[in-house]
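The full complex has more chains than appear here; those shown keep their coordinates.
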């Protein structure tokens, strides 16, 4: 068997390297994901500075991990990338700024698409918050944003066999949008009622 | 084994033909489905001409694929047919035209039934859009259409073992209808209140 | 093996009989279920005579099938019995008559319990229809009926291991009732406002 011994030693060395990089990535990306999650919570609580700090830290860490991932272990940083896209997109939506480009975040196309779709769920939560604080106009604008993201990404459904989970995320986003359509409609009708009542009230009190 | 060689060559030839037609259908019907989806989006955005163009293109393509499908691969165009029915039915509903007949679209009975049921979900979306723009009358008419489609197809539930997924689609349609029943009822009561207030206001100002 | 041949022949004969009765029941109860479904639709459309005709026909057919079912195939008519209870109970509710007793319908206890619970969903639909036509009083009475059925059957939850699906149907009924509680409350408040406005209007016009 001496003829294969050389090959086996070489393989052993390379697998040891993969093993080590893999462990580093599993542990490390967990922290990146956690930072992104916390920055999203912070955004929802209006703590913009805190959120920005965490997002930028997550982005810097990810940059680092990309070196360990190389091409062969890229799938181990996919979730972290996706969360990063979600966080940056939510921040843009809240600041009424344009959504970040893929190049800005240096992520893969897959992460960009799925991260944006995950962001639709966060915008849903924003709609409720805006409506609760009486900001119906903003709520409707956010609803439009949800629809636009969905419509822009929908044609990528044909790539479902190579972007795993894309179609499922599209289905989820669609459901969220239909929920919000119902809620926004209800609110606009309630608003019409309130306006009618308000006008009447004014009329009465002016008499 | 020379005795089976002739048979095997014959089979090889015929399976090669099936393989090729199948690949053509998988790719091609994907485009038909996408065209129908886009035409439905266009209908919802009020872009009727764009929608019509896409639907007619989809229909023409489907005609073509039917030749490749023959009888043995018919299941590969079922989803595309279903989407086509959904699109044409939605267009008829929006234009207050009669729903298309099965023969008009040249689809199978299965595709016709399931396509119509899928259309119920699209009409639900219309109801919300109509209500948001204050068109309560049209919303109620659409609600009636949803119920009529459901009631007309419901008796086919007995064929669930040969029209796969029919009962499930019926259950979904039923849930959508009950949702809309609640929404339409609420709106009619709100309208009654607004009318009461409005009449009163008029009465007061006429004093 | 001659020693078991006699037993096997006996078994063959008895299984053939089971097979035949089973096929009859599967086909036949399908029709009973369909008749009950149609009678429920008719009740909702106010076609009482049509409904009664179908229900009585279903009941007569079921009587017949009970003979084929004997004890060993009783589970094959369970769904049909349940639908029958649902239909007769809904009719009683619509006619403000007392709900039918188990003995009247000659069904098993299981079918009686689950049929009544399924009827709660049909009453929900009635509530909306009554409210839409402005009949708030009846809507509230129907709501009370829903709660009474639920409360009367709730203690049977302890038999969930022998009445399969009972707890799930109880959970569904509970959710429907809470939905209607919200709707009825909202309507009563709306009514209070309309009354206030109406009284004022009257007062003003009487000045």
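A, B and C are the chain letters, set down in written order, and residue numbers restart from 1 in every chain.
Keep this in mind: contacts are C-beta pairs under 8 Å (C-beta built on N, C-alpha and C of every residue); 3 or more make two chains touch, one makes a residue touch a chain.
Because the structure is a prediction, the values reported are computed rather than measured.
Count of copies in the whole complex in this file: 8, from one repeated sequence with 3 chains shown in place.
By definition in this document, only the chains that are shown with their structure count from here on.
Omitting subunit B while holding the rest fixed, one finds the remaining chains separated into the touching groups A | C.
Overlaying the C-alpha trace of subunit B on that of subunit C calls for a turn of 85°, given as a multiple of 5. Centre to centre, using the average C-alpha position, subunit B and subunit C are separated by 31 Å. Subunit A and subunit C, compared by their mean Cα positions, are separated by 45 Å. Interface residues of subunit C, counted against subunit B in their complex, comprise 30, 34, 37-38, 41, 124-125, 128-129, 131-132, 134, 179, 183, 186-187, 190, 193-194, 197-198, 200-201, 204-205. On the side of subunit B, the complex with subunit C involves touching residues 151, 154-155, 157-158, 178, 181-182, 184-186, 188-190, 192-193, 196-197, 199-200, 203-204, 207.
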